[in-house]
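Only a single protein chain was left out; the remaining protein chains are all shown in position.
Chain lettering (A, B, C, D and E) follows the sequence in which the chains are written, and residue indices restart at 1 in each chain.
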Amino acid sequence: MLLRHMAVTAVLLGAFAVFGTALVALTENDTRDLIAQNEREALRRKLNEVIPKNEYDNSITTDTVQVVSKPLLGSAKPITVYRARKQGEPVAAVITTVAPDGYTGAITLLVAVRYQDEAIMGVRVIHHRETPGLGDWIDSERSDWIGHFTGHSLSDPNELGWRVTKDGGIFDQFTGATITPRAVVKAVHNSLKYFSAHKDELFQSGVAAKDAAGVDHGTE
Amino acid sequence: MIIAIIALSVLAVAFGLTLGYAAIRFKVEGDPLVDRIDALLPQTQCGQCGFPGCRPYAEAIAGGNADINQCPPGGEATIMALADLLDRDPKPLNPENGQEKSKTVAIIDEMRCIGCTLCIQACPVDAIVGAAKHMHTVIAEECTGCNLCVPPCPVDCIDMAPVKQNILAWKWPYPEQKAAGRTT
Amino acid sequence: MAQNNFATIARDGLWNNNPALVQILGLCPLLAVTNTTINGIGLGVATMMTLVVSNGIISLIRNWVTPEIRLPVFVLVIACIVTVIELAMNAYFHELYNLLGIFIALIVTNCNIIARAESFASRNPLLPALFDGLMMGTGFLLVLVALGAMREMIGSGTLFANAHLMFGESARALTIRLGDYHGMLLAILPPGAFIGLGLLIALKNAIDRRRAERKAVPAVAVAAPEPHTA
Amino acid sequence: MPLTTSTSPHAKGHASVTAVMLQVLLALIPGVAAYVWFFGWGVVINITIAATAAVAAESAMLIIRKRPVRQYLGDCSALVTAVLLGMALPPLSPWWLTVIGVIFAIVVAKQLYGGLGFNPFNPAMVGYVVLLVSFPVEMTSWLPISTFSSYDMSFLETAAFIFGGQLPPGITYDALTEATPLDTLKNNLGQGNTVAEIRAQLGLDDVTSLLLSVIPIFGTIGGKGWEWVNAGFLLGGLWLIYRKIIGWQIPVAMLGAMALISGAFALYDPGHHASPLFHLFSGSVMLGAFFIATDPVTAAASPTGRLVYGAGIGIFVYVIRVWGGYPDSIAFSVLLMNMVVPIIDNHFKPRVFGHGRK
Amino acid sequence: MTEYVLILISTILVNNFVLTKFLGLCPFMGVSRKLETAIGMGLATTFVLTLSSVCSYLADTYLLAPLGLEYLRTITFILVIAAVVQFTEMVIHKTSPVLYQVLGIFLPLITTNCAVLGVALLNVKQEYGFMESAVYGFGASVGFTLVLVLFAAMRERITASDVPLSFRGPPIALITAGLMALAFMGFTGLIRE
Partner (left out) sequence: MIGAIRRQLWTFHGGVHPVQHKHVSTQSPIRRPRLPQRIVLPLHQHIGEPAEVVVKVGDHVLKGQMIAHATGYVSAPVHASTSGKVVDIGEAPIPHPSGLSASCIVIEPDGEDRWIEHSPVENYREIAPSALRNIIREAGIVGLGGAGFPSYIKLNPGHHKMVKTLVLNGVECEPFITCDDMLMRERADMIRGGIEIIRHALQAEECLIAIEDNKTAAFESMRKAVAGMDKVEVVQVPTLYPQGSEKQLVRVLTGKEVPRDGLCLNVGVVCVNVGTAAAVHRAIHLGEPLISRIVTITGGAVGQPCNLEVLIGTPMNELLSQCDGDISRIERMIMGGPMMGFALHRSDLPVIKTTNCVLAATVTDLPPARPVMPCIRCGACADACPVNLLPQQLYWHSKTKDLDKVQEYDLFDCIECGACSYVCPSNIPLVQYFRYAKGDIWTREREKEKSELARKRHESRQKRLEREKAEREAKRQQKKSALDATGMAEKGQEEAAAALQRAETRRDAALREAEKRRGEGWQEGTKDDASRTRESERDSN
């Protein structure tokens, strides 16, 4: 009795599982490529916000390298750098850097730096938890503040200029919120420093290297 | 895809086996809930709830086939107790079932009673005594005031009288709030 | 309990027994995604589709399942449907899918769906079951939209922001800005969700009471829901 | 000839709700006076706007709910709510900010629960927090104290700003406002400065440095006039305790808890933790301890329960101030402990006469 | 060790599952009329949630990931959860009839608690390891229990209040939950990730 009952329930449940899974698996089969493509597209759209489409011709979403630099990139975890090339020549690197000292936590940024003159091509915030209405003006959907970085480089302005106005720099803070912009400015500045120090290594595809500062390069 | 199906069906079969086992092994007999609900009902056995007595109503509530607001003799107090037991929101007494009234007790006009025993058959708690062709009496302490004996009486000799107020049973009323200070 | 009267089913789903306003089920997605109207519509439609399909399937299989595996089977069925919908959304509305996050997967545990399966679909034939799913789903969707619109307008001063995620680029024009108003952030923050839904339900109660009073005018005023705290 | 009946006791003391509320308002006067002295007319205007809005909102709700307006308005509890909220807002808040806050406090936090006596959350603090999360910009811009400010606004100028958003010519909003001492402390600690450096940066104003020579503890502890405001509220609070309007348990437990924790941390690492005196005399601590945490409706009922409740508020204030995202947190702490009140009430009952001693 | 403490504080206070993440709301609203039942529900959920968080982590890492079947997560997780619930019920039934009396009726409800599936899915999303998943699940359920119990106690008090008729019951409960969420916003920034 017990065994029979167990068998019946097991078979019933198993049957439903088989049918259900088959259905799901079929759907997955059909949508797999589309989803992968969607994901690539989405990433590319994001990247294109900081680096115009026509500037590069490589498969930027797959031409990546993972690096670690706690002091300059704000995170102890590996950080992805997307490499843009045109006809094989390095054009720019897009660094997913982290500003660890936002008001309510870390802010994740995309910083595109041109290879040639080490100037910024664009910056976007991709993740933040700053106070809505106060710190979230860094979001490009809320204001174009983040666009002001474009064109600046390590030398323009100089070291002292890479601050918010309140601290004597050239970047505005927002009314009632200084900490957030301060964190972002610092993170962008640091990304520039990182790029300038490692730009060649970054573009040596497939080469894993370790430098004195504990920077750990490696392809994915 | 085959892997997917195999993986999941294995999981499901294993699960089904356990459940089948559990279902037999841990069968719960009876429903203790019914007893607990029944204990909260006034046991008037009047049938106003739409069920033939309190216990059937309790079973209906436990089975999800009746709401908790159908017992007029129990009134607000019973509804609240049920809501509390079943963790539901209390609601007002369903007017279709009747209204909460003050307690009554049956009184047989002994002059008119013809001793037909119809009321004895109707009384759910055997609160009426008397032999055939002899006058009947209601044992007041045992009468629940359910009214079931009234309709069968062929000579209309049964009256429902309100339970008499006396000093020993008197209790302080719920404070009425002066209109202005009503805090409801 | 089987009511095969379609009008009743419709009235129940849309108003009298509305899943969100009366049964207070499926709250997680309801509150989590309604900071914009479009999110609400997206999740509402997904939920509705799941409800219809799951009600249908469960009504079909209702005579085969033994009681002890009823719940697991229902859950399994629902999970499969949701996964299919999830994959489809990921494929065709990718950005919306990303915005709604885990709440699409969580349709599986949307208490509405299992509740309808338990209390209606497993006791009724296919057609009423499908219709019930549709109506309950619509009722839920309407509340999602109402709450989403309310929160979005008060909270960020827009309506139908991100419409393009659902209806394509041409729909960008749908987005409405309420002038200079920048919004009272509370509405799009978690507390605003709870309070907003509370106000919606209160509004429904008030309407119901008003109607009941009208109906009851000639007779003695019939009991409006009187709490036990007389 | 039937006589009128009533239930015992037939005699009645003289206490009334109105009298209680009026005494609370009276006790606020020293604090408010200090506030106006240091922060200008904005405070008065805020309170006036708040009071008007509160009376209007309360009357409207009472009419909708068909309650006797005169009687309930006469209890003056709405005024207390309004005054406390009006005082908690930055002195240059635009009028609509105050109005929205008051409406939220009276309508949602109080009347939807049934009005006086039924609200589980402190209405004024609900109003304040709603504003804080909804309009962070407006809510975080404080005036420096008038003696320290670059520009002293007159009554009319203040009113013009509050009602019309017009600043006196040549003055910018940013120049008028600045972070509160708590804010400054928090931000600077975040940047790695030590307490001593920050205090040097805060500086002393004329009045306080004068007084500093007389009463040595004042002037540098809470920063720029704040300690005077706090001292005013402390005075009013002590009077309330003396009048038995409030019990001593909540203020003592709250201030005690804050002093203990901040003392421990200040001893452990004085470089990065401000002294207990700073914590007790900055922000709205005294207002909170004597007037807000003690709101009888939303506080715990029993004496021991009140000790727990007060201590809870003190702990939350310190934790959020030091590690949280908000520079001051009386409002949040009070609301958080309001949530715990029913549980506290269930667990802390006084020992009833004749019951075994625990 | 610190990271576990941080996860705990984060899940219990800062990112409370119910009040900021919107998970597990139906039981939060449905089983909070009475304090005792709320405590029972909280205990049951804590147990199941922690266990299923771990189990679904195991299923994901050792079954789905190696086979490349990530898309079956939802289905697998819900099956695992159902199994865990059933298993818990069996164990409790066998070992402690008293506890079963208290928790028994709540167990089936937990299967459809979003929080349980939510934890499993969030573990994957946040790439948590074994211990982290366990702590995350535990913290989440403690956070759930905490607010559930506080909420139930408040609701008991509110039932006695003179709430306007249209607001009686769910509306005022939701508003109360909203004000609780508001109070919990005070914890914002306590943990900086």
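A few comments on the model shown:
The working rule: a residue touches a chain if its C-beta (ideal position, glycine included) is under 8 Å from a C-beta of that chain, and two chains touch if they have at least 3 such contacts.
Keep in mind it's a predicted model, so treat the numbers as computed, not measured.
Residue-wise, the contact with the chain that is not shown comes from D:Gly115, picked out of D:Pro91, D:Gly115 or D:Gly310.
Check D:Asp75, D:Glu157 or D:Asp328 against the missing chain and you find that the one touching it is D:Asp75.
Residues 38, 41-45, 47-48, 50, 53-54, 72, 77, 80, 95, 97-102, 124-127, 142, 144, 147, 151, 165-167, 169-178, 180-184 are the ones on subunit B that touch the missing chain. Those residues of subunit E that touch the chain absent from the view are 157, 159-160, 162, 164-165.
Contact between subunit D and the unshown chain involves residues 1-13, 15-17, 19-20, 65-66, 71-72, 75, 77, 114-118, 244, 247, 296-297, 299, 301-303, 345, 349-356.
Operating definition for what follows: only the chains that are shown with their structure count from here on.
Contact with both subunit B and subunit D is made by A, C, E.
If each chain is reduced to the average of its C-alpha atoms, the one that sits nearest the average of all protein C-alpha atoms is E. Greatest centre-to-centre distance from subunit B is found for A, with centres as Cα means. Chain centres here are Cα means. That of subunit C falls 22 Å from that of subunit E. With each centre defined as the average position of its C-alpha atoms, the distance from subunit A to subunit D rounds to 44 Å. In this assembly, the C-alpha centroid of subunit B lies 37 Å from the C-alpha centroid of subunit E.
Touching two or more other chains at once are residues 4, 7-8, 11-12, 15-16, 19-20, 22-23, 25, 183-184 of subunit B.
Within subunit E, residues 71-72, 75, 79, 82, 86, 161-163, 167, 172, 175, 179, 182, 185, 188-189 each touch two or more of the remaining chains. Those residues of subunit B whose C-beta lies close enough to touch subunit E in the complex are 3-4, 7-8, 11-12, 15, 18-19, 22, 25-26, 84, 87-89, 183-184. Within the complex, the subunit C residues that touch subunit B are 1, 66-69, 72, 76, 222-223, 225-230. Interface of subunit A with subunit C (complex): residues 8-9, 12-13, 16-17, 20-21, 23-24, 27-28, 31, 34-35, 38-39, 41-42, 132-133.
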